[in-house]
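Just one protein chain is left out here, and the rest sit where they should.
The chains carry the letters A and B, assigned in the order they are written, with residues numbered from 1 in each.
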Amino acid sequence: MKKTISVFSLLVLMTATAMTQAPPSGEDILKRVDANIGSDNKIATAEMIIHGRRGSRSIKSKSWIYGIEKSYTEYLAPAREAGTKMLKLEEQLWTYIPSTDRTIKISGHMLRQSVMGSDLSYEDMMEDPELLNLYNANIIEESTFLERPCWILELTAKVEDISYHSRKIWVDKERYVSLKEERFARSGKLLKVFEVKEVRSIQNRWVPVHMVFKDALKSGKGTEYFIESIEFNADIPEALFTKASLR
Amino acid sequence: MIIPRLALRNLLGAGLRTWLNVIVLSFSFVLIIWLQGLYKGMGDQARVAQTDAEFGGGQYWQENYDPFDPLALQDAHSSVPESLQTLIENKQAAAILISQATIYPEGRLHTILMKGIDPAQSVVTLPTQFLDQEGEELPALIGTRMARNTGLKVGDTVTVRWRDSQGTFDARDAKIVQIMKTSVPSVDLAQMWVPLDKMQSLTRMKNEASLVILAQGTEEFPQVSGWIHKDMKFLLKDIDYLVKTKSVGGSIIYTILLCLAMLAIFNTQVLSIFRRRKEMGTLMAMGMTRSKIIQLFTLEGAMHSVLAALVAAIYGIPLLAWSAKTGWAMPEAADDYGIAGIGEALIPVYGTGLVVGTVVLVLLVTTIVSFLPTRKIAKLKPTDALRGKMT
Partner (left out) sequence: MIKFIIKGILRDRSRSLIPILVVIFGVFLTVLFYCYMKGAVNGFIDTGAKFDSGHVKIMSRAYDENSDQIPNDLAYIGAEQLISELKQEFPGFVWTKRIRFGGLLDVPDEAGETRAQGPVAGMALDLFTEDSLEWELLGIEDSIVRGKAPESPGEILISDEFADSLEIALGETATLISATMYGSMAAANFTVVGTVHFGISALDRGAMVADVKDIQMALDMEDAAGEILGFFENFVYREEEAGLAALKFNAKYEGDDDEFVPVMKSLHQQGGMVEMLDMINMYMPVMVTVFVIIMSIVLWNAGLIGSLRRYGEIGVRLAMGESKGHLYRSMIAESLILGCIGTVLGTAFALVIAFWLQEKGFNISQLMQSATLLINDVIRAKITPFAFVIGFIPGLLANVLGSSIAGIGIYRRKTAQLMKELEV
């Protein structure tokens, strides 16, 4: 659901159009990355594979994303989750569960729960996709990831109420796609890791189509995320983004 | 007045037999009081343990604090008001800051409560002095149940993750500096005690607390705005309820012991009425009415319990006092953890009500039991009685 949404933003973000060369500042790079998320409408189907102690589970969903503020996700599989819908309207998140025929607002503590048992929380999915609004960025290193030359940016929070005090992101120097991200606690302890495994060119954009999220403190293999299809500049009726459409 | 004097003289005159009964009865006295005291002590133990380890002399809760709603904890902290701060500085109170946290022993996630407490506090009996340690790592104190559930041992390091007042994640390595044994699960299960000042700075909640525990014996509870005073009656509600329900079981022991004492008296009464027919006849011949004789014999029986109470007092008071002072030590108490001083000796508790109640009850029941066999006297003919016959 919302997770999908954010993942989207992330991925779009990474989706950088291969722009210029340039010796930019950290801020410039981040701006580029943010810009690449794009504020256009998208429709995507995705599969999430959650590796747990009991084995792995696959969850499929389809999302309609309207700019960076609204999104609507419907779960397709497994059967039990099919029909569950999630609506994000700016800061608010709603979910509809067909068996109860109720629309429930996810707020407060519930936002900290894991999404479908994955290594991501609703909150992770809800955060502002434009990192520049939240962090100051500095280039601290250059390196190679996925055989791509990257800048490593260190992001330090510039706002107070933020989940992760600092992050490191690996940004593809040519494509402006973020390929890896580490999220840290205030103390500097690594909490979460996000890695792109595969990037593909779709409709002339670079799209990470296979990613892994992992809670760094917890043992386990984390959660994998696959983009099965994505359509940019899609035509989406605005009426979709209302609570009425959840039912 | 003649009857009581006569009764006493008869009783003392009977010598050995009277004293045997009195001694048995006095044993019952002492035992009833001791066992009841022990039983009450057992009931009080939970109360005392919980008071010592957790409740102190009452608490002030930050207005949003609710121990049963962990979700509310993120808003349940604020600066300690001045009046409480003064108490804390005078060691009359201790502030506790509580925050939800996650620990990862061996990569497994456990949701816990992180509780900050002043290592130098003396308001509750937790061995917080162990938290007084310098170093990079966060010193942490946990209970045996928590240790068992998480597999943590003294000296182990475990990652703790929490969110500070702004919602920002923070994580540190905590070092288990001590594992305490306590009979109070609510200071043990799924929680970790850390030094208050460290926790306040790590969570960016300077001088803040979720609750303040008052020292036992605190008598004044001023209004503090934004904080709610919770008295002992409220805090001990659950235990009181439990003890009330359980005390019914205690009265069964009480009853059985009472029956035991009465058995001895009844036996004696039956015998003395059987043996002293001639005496009764003589008394009747001398003009004493039957009811007077019944009074006499009943009084004799009842006086057993008066004598018994006296005898019981002679040896019982020092014995019970000694028992209350030393308690009943539990041998396995001398284990590695023996710090918190909880649940290691069972101290009997004798209330005035218990002692007075027992004496009155025994007196009453003895009188009844003494009276029952005397009804035979009512049917006694003086002539038969004089000849030693019982019809």
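Heads up, the rule we're going with is that a residue touches a chain if its C-beta (ideal position, glycine included) is under 8 Å from a C-beta of that chain, and two chains touch if they have at least 3 such contacts.
Since we're looking at a predicted model, the values are computed, not measured.
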Remark   = Among the options B:R47, B:R145 or B:H229, the absent chain makes contact with B:R145
Message = Counting contacts across the full complex, list the positions on chain B that touch the omitted chain.
response = 17, 20-21, 23-24, 27-28, 31, 35, 38, 67-71, 108, 110-111, 145-146, 148-149, 151, 183, 185, 189-190, 237-238, 241-242, 245-246, 248-249, 252-253, 256-257, 259-261, 263-264, 266-268, 270-271, 274-275, 328, 330-332, 343, 346, 388
Request  = Considering the whole complex rather than only what is displayed, give the residues of chain A touching the chain that is not shown.
outcome  = 50, 52-54, 57, 59, 80-81, 84, 95, 97, 99-106, 110, 113-114, 116-118
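One rule holds in what follows: only the chains that are shown with their structure count from here on.
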For chain A paired with chain B, centre-to-centre distance based on mean C-alpha positions, whole Å = 58
Ask   = Which chain B residues qualify as touching chain A in the complex?
value = 71, 74, 102, 104, 106-109, 159, 161, 163-164, 166-172
Ask   = In their complex, what parts of chain A are in touch with chain B?
value = 108-109, 157, 160-165, 183, 185-187, 189, 191, 215, 217-220
